[in-house]
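In this view, the complex is presented without one of its protein chains, the others remaining in place.
Let's look at subunit A:
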Amino acid sequence: MSGDGEDTARWFDDAAGPVVRPYAMTRGRTRSLTEEKLDLIAVVIADTLKSRSVADQTLSPEHLDIVELSRETPQSVAELAAELDLPVGVVRVLIGDLLHAALVRVSRPVPPAELPDEWILREVINGLRAL
């Protein structure tokens, strides 16, 4: 996979990695303000009333992107990470900030210990059949 020529090759654009190291966006924090680790499929919903005028100077462009994206449609943590092209760990920290500032809320932040109700599972099966 790594041929001889590749070792000396220079890295360009995306191959060179991000210009800003991802955790610089979190100011080096790897843990979010929330106690629990947000589930990958926890859904982030921007509070439509408050988030319309987000002028908080402590927020980074990435914070605002999250608010913007989740205002249009509720977004899962995984989708936000993919959309912003940021590691999940970084996105979790940013969402934690937004939660703390009450700019977003998160539906079902941690995974439930038990399987969903039987009727939900039936709905899933019916939904899959109808695809």
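FYI, contacts are C-beta pairs under 8 Å (C-beta built on N, C-alpha and C of every residue); 3 or more make two chains touch, one makes a residue touch a chain; residues count from 1.
Here is the rule we use: contacts and distances are computed from a predicted model.
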| item | value |
| --- | --- |
| Per UniProt, the name of the complex member that is left out, chosen from "Cation:proton antiporter", "Signal recognition particle receptor subunit beta", "Extracellular solute-binding protein" or "Dicarboxylate transport domain-containing protein" | "Signal recognition particle receptor subunit beta" |
| Among A:A24, A:A82 or A:A102, residue touching the chain not depicted | A:A82 |
| Interface with the undisplayed chain - residues on subunit A | 1-2, 22, 37, 39-43, 45, 48-49, 74, 76, 78-79, 81-83, 87-89, 105-113, 115-116, 118, 120-125, 127-129, 131 |
